[in-house]
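The structure follows.
Yeah, one chain of the complex is gone here, protein chain that is, but the others are all in their spots.
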Amino acid sequence: MTTTVLVTAFEPFGGETVNPSQQAVSRLADGPATDGVQIRTAVLPVEFGPAVEALRSAVATHDPDLVTCAGEAGGRFGVTPERVAVNVSDAHIPDNAGRSPVDEPVVAGGPVAYFSGLPVAAIVDALRAAGIPADKSSTAGTYVCNSVFYGLMHLIATERPGLVGGFVHVPYVHEQVVDRGDQPSLSLDMITEALRITVQTSVGALAAGH
Amino acid sequence: MTTTVLVTAFEPFGGETVNPSQQAVSRLADGPATDGVQIRTAVLPVEFGPAVEALRSAVATHDPDLVTCAGEAGGRFGVTPERVAVNVSDAHIPDNAGRSPVDEPVVAGGPVAYFSGLPVAAIVDALRAAGIPADKSSTAGTYVCNSVFYGLMHLIATERPGLVGGFVHVPYVHEQVVDRGDQPSLSLDMITEALRITVQTSVGALAAGH
Amino acid sequence: MTTTVLVTAFEPFGGETVNPSQQAVSRLADGPATDGVQIRTAVLPVEFGPAVEALRSAVATHDPDLVTCAGEAGGRFGVTPERVAVNVSDAHIPDNAGRSPVDEPVVAGGPVAYFSGLPVAAIVDALRAAGIPADKSSTAGTYVCNSVFYGLMHLIATERPGLVGGFVHVPYVHEQVVDRGDQPSLSLDMITEALRITVQTSVGALAAGH
Partner (left out) sequence: MTTTVLVTAFEPFGGETVNPSQQAVSRLADGPATDGVQIRTAVLPVEFGPAVEALRSAVATHDPDLVTCAGEAGGRFGVTPERVAVNVSDAHIPDNAGRSPVDEPVVAGGPVAYFSGLPVAAIVDALRAAGIPADKSSTAGTYVCNSVFYGLMHLIATERPGLVGGFVHVPYVHEQVVDRGDQPSLSLDMITEALRITVQTSVGALAAGH
């Protein structure tokens, strides 16, 4: 039996010319297949409304068993699976369409928050065991990443009860900070491997019925 | 003609069980040889007096053309060739022999400071060109690293005018921070490659007469 | 008509000998009264279960109109009203009773999260207008602070519908970091003033019916 996994990434934003999530998801898709796992990918725009629409569309197209959304969290030191999605959008910088919501709900009338469906603690353990700096995160922020994460969990809660999903933030990749001197980063190889481990650990938990 | 390069590292200190400089120098020595470059290595104790003695002894043994000392600078984001060694030892934590000098000279009567003999700007350029986060550093601190750097430059200034030398600090390696969540790190492969580039760039400058 | 405000703080924890929230709340209580506002205070233990019990007891005793819980967030740069309390306790260090819950709910069967009842954005605006570094926070962490915040919001949701409450984190006070060199801090005067402004802004919003 094959498990179909949709892994999403984001376009560059905030003045960056690349997004490590996009680079890593592209490599993941081109990499060696894991037995019984079919990877499907989508790159989402960094725009508050359209990002969630693109995610929903990708879910409709690929009909996955598992969704892992990945995004860039510049300034973080390791890979951080997110614990909770919150029903608020509050932009510190405009999104790629120039929109800056202030304290707006992601889904009007939706619950305050959803927990991730991914095995956050097990993913962190697996990443560290592989030598990858990692930590649980308690906030996905209030920017487009969080809105996609919330939108995904709301879709699951309201329309797709059999689907499992969650979000993982990755740090800058080296090329983004090579001459900055004051920002942490990881190699693209390591971030790609981190996404592979995240998917593998999540598929394993799914198979085990967690 | 062969250029003999002495590359030194330090033992672990400050509660750490490894030192990335030691790991990387060991790998560098085991790695593929560069034509015309003969690598010699030494691991120095993290002790204020004996470290400089061990360096002097290694120089006497190997009679190198170039000396690159490497040390760990936990908390830094990239590889940082040091610009200047200062004639002061001031320990924020005891060294591995339990000694904590406070505002003592490294060499009584020595000059205030020495500039590195390595091509610091060219090394940073070469590291960045190779995709390695790097920056010039203006302080090697006042701990054992700086004392070795100063001791090396003083040896060159007073006894070995034909020798060229300098110091490079490297960040934590991933394994040191994998579960800390608040410290930057690089892979051991990248730190090893950074030392290789540092040596290569320095040898090139030496050959070019800079 | 008088508005009764309960302001809570925490005991020292994590190896610290003081807690800025405790110092500031003590000063706030001793300071000049605001017309129409009666301040009541309580100091909570840094223990996962007893902290919430102590909060509930203080609410029962003082029967306040408004509750502002304050806690220390070492490493933050300014005063940060919290946006959301999450139903999880996950200790990175043991609490003062030696207990370290891992991914446990604060309230079994409780909702995933509650939004703060305080006017977070207005408080940040008022703090900045007074020259105090401040920012909205999207995570109160998963330690005792968050558990008290969640416990408060759950109490309000389930038993005290007329009560309004929330949480604000304050940074280290200068005396905690005077010789550390690598941690941000504010003066006790400023932190006290920040709590006064937080209460005043919240009382104002309450009176205005927000």
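As written, the chain order gives the labels A, B and C, with residue 1 at the start of each chain.
One rule holds for everything that comes next: contacts are C-beta pairs under 8 Å (C-beta built on N, C-alpha and C of every residue); 3 or more make two chains touch, one makes a residue touch a chain.
These numbers were taken from a predicted model, which means no experiment stands behind them.
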Neighbouring shown chains of the undisplayed chain, as defined at the top: B, C
Residue of C:Pro20, C:Gly78 or C:Pro101 touching the missing chain in the full complex: C:Gly78
Option from B:Val84, B:Val106, B:Val164 or B:Val177 whose C-beta touches the chain left out: B:Val84
Residue among B:Asn19, B:Thr41, B:Thr68 or B:Thr142 that touches the chain left out of view: B:Thr142
Chain not shown, touching residues in chain B: 83-84, 86, 88, 90, 102-103, 111-115, 121, 136, 138-139, 141-142
For chain C, the residues touching the chain missing from this view: 77-78, 128, 131-135, 174-175, 177-185, 187, 190
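Rule of thumb we're sticking to: only the chains that are shown with their structure count from here on.
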Touch-based graph of the chains, sorted into line, ring, star, complete or other: line
Fraction-based call for chain C against chain A, same above half, different below: same
Taking each chain's C-alpha mean as its centre, the one farthest from chain B: C
Centre-to-centre distance between chain C and chain B (centres being mean Cα positions), rounded to whole Å: 47
Multi-chain contact residues (two or more partners), chain B: none
